[in-house]
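The complex appears here without one of its protein chains, the remainder shown in place.
Chains here go by letter, A and B, matching the order in which they are written, and residues are numbered from 1 within each.
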Amino acid sequence: MKGMTIIVKTISSWVKVLIFLFGIYIILFGHLTPGGGFAGGVILASSYVLLMLAFGREFAEENLSLPVASKLDCVGALLFGAVALCGLLYGAAGFFWNFIHQEYLVGTDYEFNLVSAGTIPLSNIAIGLKVGASLFLVVLVLSMFRPDTSAEDSNEKE
Amino acid sequence: MAIFYIYILLLFMIIAAIIAVETKYLLGAVICIGAVGFGASIMFLFLRAPDIAITQIVVEVLGLIILIRACISRELTFISGPREFFGVVVSVVIIFVIFLAGIRVLETLPDFGTAIFAEAPEAASQTYIAEGLQKTGAANIVASVILDFRAYDTLGEATVLFTAIIGATVIMRRKPKKLLEDE
Partner (left out) sequence: MPYALCFLLFVIGLYCAVVKKNMVKIVIGIMVMEYAVNLFLIMLGYRLGGIAPIVGKEDVAGAGGQVTDLFVSSSVDPLPQALVLTAIVISLGSLALMISICIRTYEKYGTFDITEIRRLKG
């Protein structure tokens, strides 16, 4: 995979930043506008997949290699669990309790601020990290597959 | 008017699905399944579900990339025709039975567009709509349902996604031979 022509490379080097920024916007504003962690995570993954299709697999692997992607995946899952466990520490209702209380904001114009929904933005960030890293990981693994080794395998068995 | 668009899109999806099932060319079938997915995405917009429309359209792009990865640069042998006779007869009978049961169920469903959840005043959905903003502070009710009221479901779904990715990674491992020798 050596990548595509220079036209595709130039255009995608401009567009990938916009796609990445749009994914971050979708994740951060998931509790106010349509979107959320799942959609934003897939958009983040697709920006890296665009990089991989345009410049070849090696270039994308330099930016985000396979062990780093799998570690990011685990970090996302652990972050989501940590947000849930913090609710347990606060005691009131247990697991997944929305421990950042909203009462001190009542009466102000709080509903449509970025920092407004307790633990929901934190969980959105965790879910987005997890989904984006794992989907990029799967596309990378699918493109890394070399048919040579298993062809030898079947020859040996025959 | 929305009903009219919904019928048009459903017919478009059914025609694209039939072409995808019946065509001999694998790449053409993959492109037709993309048409079905994008039709579903536009239809979610008409059904007032913008969150799902965004997710569907992005997932469809990535899924097409994965499917084309499977089909391209293979020796495309045109495998057509059904399996052997007995299996086909049995499966067609099973499909017919499911079809009859589905027709029976369709008679009991209410008309399209009536809000079933609004008829019971104690329904969970009514509580979510009425008190979602007050209790969680999230203006997007769907986000408050996913990550606050029903966060256990999301934890389970994240586990399923993790397991599927691990499975794909293990199957596509570079050297499966070594594993066999260790045993």
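As a working rule, a contact is a pair of C-beta atoms (placed from the backbone, for glycine too) under 8 Å apart; a residue touches a chain by one contact, two chains touch by 3 or more.
As the structure is a prediction and not an experimental result, all values here were calculated from the model.
Engineer: The complex has one chain that is not drawn here; which of the drawn chains does it touch?
Structural biologist: Across the whole assembly, the hidden chain touches A, B.
Engineer: What chain A residues would touch the chain not displayed?
Structural biologist: Touching the chain left out of view, chain A contributes residues 33-34, 36, 38, 41-42, 102, 106-107, 111-112, 131, 134-135, 138-139, 141-142, 145, 147, 150-151, 153-154.
Engineer: Which positions on chain B touch the chain that was left off?
Structural biologist: Output for chain B: 2-3, 6-7, 10-11, 13-14, 17-18, 20-21, 26, 29-30, 33, 36-37, 40, 43-44, 47-52, 55-56, 59, 62-63, 66-67, 69-71, 74-75, 77, 79-84, 88, 91-92, 94-95, 98-99, 102, 106, 109, 112-118, 124-126, 128-130, 132-134, 137, 139-142, 145-146, 150, 153-154, 157, 160-161, 164-165, 167-168, 171-172.
We take it that only the chains that are shown with their structure count from here on.
Engineer: CA centre of chain A versus CA centre of chain B: separation in Å?
Structural biologist: Going by mean C-alpha positions, chain A sits 21 Å from chain B.
Engineer: Quick check: in the complex, which residue numbers of chain B touch chain A?
Structural biologist: 50-51, 53-55, 58-59, 61-62, 65-66, 69, 133, 135-140, 142-144, 146-148, 151-152, 154-155, 158, 161-162, 165, 168-169, 172, 174-177
Engineer: Within the complex, which stretch of chain A touches chain B?
Structural biologist: 26, 30-39, 42-43, 45-46, 49, 53, 73, 77, 80-81, 84, 95-96, 98, 102, 105, 110-112, 116-120, 123-124, 127, 130-131, 134-135, 137-139, 141-146, 149-150, 153
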